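Below is a structure I'd like to ask you about.
Selected chains from the complex are presented in situ; the others are not included.
We just call them A and B in the order they show up, numbering each chain from 1.
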Amino acid sequence: MEIMQVKDELTVTRRVDGLKTASLRVLIDHKGGLVVAVDTVGAHPGNWVFTISGSAARHALDDKGITTDLTIGGIIDHWDDDGSRKARPDEGAGQDQTKAPRSAKARKAA
Amino acid sequence: MEIMQVKDELTVTRRVDGLKTASLRVLIDHKGGLVVAVDTVGAHPGNWVFTISGSAARHALDDKGITTDLTIGGIIDHWDDDGSRKARPDEGAGQDQTKAPRSAKARKAA
């Protein structure tokens, strides 16, 4: 699973039937490249997420009939783009982390 | 899923039986490399598309017996090769986007 940042939504009117009406996101991978993933957790531009690839990308969805090879697996609670996670006083799941100051101090889940 | 641009059709007279008569396209990936994908959405040279790889490439097809590892998943409505999508007054699905002026402003699907 890889760590990426959500860049944008993706508009695809003409698509294969297998994708149904899945919500698509453009993500930036760690090399700066752009990829497309199915999103079911409600990730927003700026969120740091990790992605599930391959056949697991389909198994991760409630509707296993959606033919994706990349699915957002979750929104990382705290992440800085230098690869460190951060504890913030106002932390909460699903917040936009893009403006978070960077810190090398990691924190464990409660 | 990756974002690529259609370069050309591909002529392959001698092929494995598993590919049947699937329509093949040569695509340019984000590194400038060339790959081959099955096309069922009618993509034309110049179109920006996203591709589905791995076992999902087969599941994306109506005929799951076609042995591809890369299938065009859809034609992106608006895309510039600097990674930004663009709203155009004359926009429409399936148009050739190669000559579209670039813009960093994204737009959502209706």
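Heads up, the rule we're going with is that a residue touches a chain if its C-beta (ideal position, glycine included) is under 8 Å from a C-beta of that chain, and two chains touch if they have at least 3 such contacts.
Source: prediction; values computed, not measured.
Engineer: Given the 2 placed subunits, let me have the overall number of copies in this structure's complex.
Structural biologist: Copies in the complete complex: 5.
In this section, only the chains that are shown with their structure count from here on.
Engineer: At what distance in angstrom does the C-alpha mean of chain B lie from that of chain A?
Structural biologist: 22
Engineer: Spell out the part of chain A that touches chain B in their complex, as residue ranges.
Structural biologist: 7-19, 24, 26, 33-37, 53-55, 57-58, 67-70
Engineer: In their shared complex, at which residues does chain B touch chain A?
Structural biologist: Those in contact with chain A are residues 1-3, 30, 40-42, 50, 52-57, 59-62, 71-78, 83, 85, 93-94, 106-109.
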